[in-house]
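What follows is a short report on a single structure.
Missing here: one protein chain of the complex. Every other protein chain is in place.
So, subunit A:
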Amino acid sequence: MSSHRLFRFPKPAWLNNANTRTAGVYAAGALFSLGFYILIDCAVWSKSALNGSSAHITFIDWIPGICSALGMLVINSIDKSRLSADSFSYSGNGVAWKARLVLFLGFALLAGGLAGSVTVLVLKYVVREYVWPTLWMGVGNVVANGLVMLSSAVLWVAQNMEDEYTYNLAL
């Protein structure tokens, strides 16, 4: 197996460790929590006395976050081993095709959330020329959606790690 390597540097051994996988799942939860609370922070700050401007968080600011969270839910509820299921003869009815379609929807929701947060930042805060303390409500939205995206990437990698780990164990 190691003779079929493509790159000069081997994959470090700790990447296939079960502990790394556990740490990855914890880190994904932590990143998601950070993103979620930055979103909440924007909303709380908007209603607090510190916000001197007339701009406030409305439902529009929540839509990108909702899209991102839904996308993360969709992506990570798919069983990753179903993606290559069509190569085996015993899995009929195009399971891999359906899995790829649902996965595409999930990624579209995630990317749409990030793009939507940038849209809200530009159209609601930058174009109307708000200055920094008010601008935080838009910037925080982008940061929160980016963190949710990062969290789902970390969770994806961690779950794929598990597959290889069990594969090595089975051999």
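By our rule, a residue touches a chain if its C-beta (ideal position, glycine included) is under 8 Å from a C-beta of that chain, and two chains touch if they have at least 3 such contacts; residues count from 1.
Convention: contacts and distances are computed from a predicted model.
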Checklist entry - The hidden chain: which UniProt name fits, "Vacuolar protein sorting 55", "Transcription initiation factor TFIID subunit 5", "Signal peptidase complex subunit 3" or "ER membrane protein complex subunit 2"? => result "Vacuolar protein sorting 55"
Next on the checklist: Touching the absent chain: which residues on subunit A qualify?
Outcome noted: 22, 25-30, 32-34, 36-38, 40-41, 44-45, 47-50, 79, 81, 155, 158-159, 162, 166
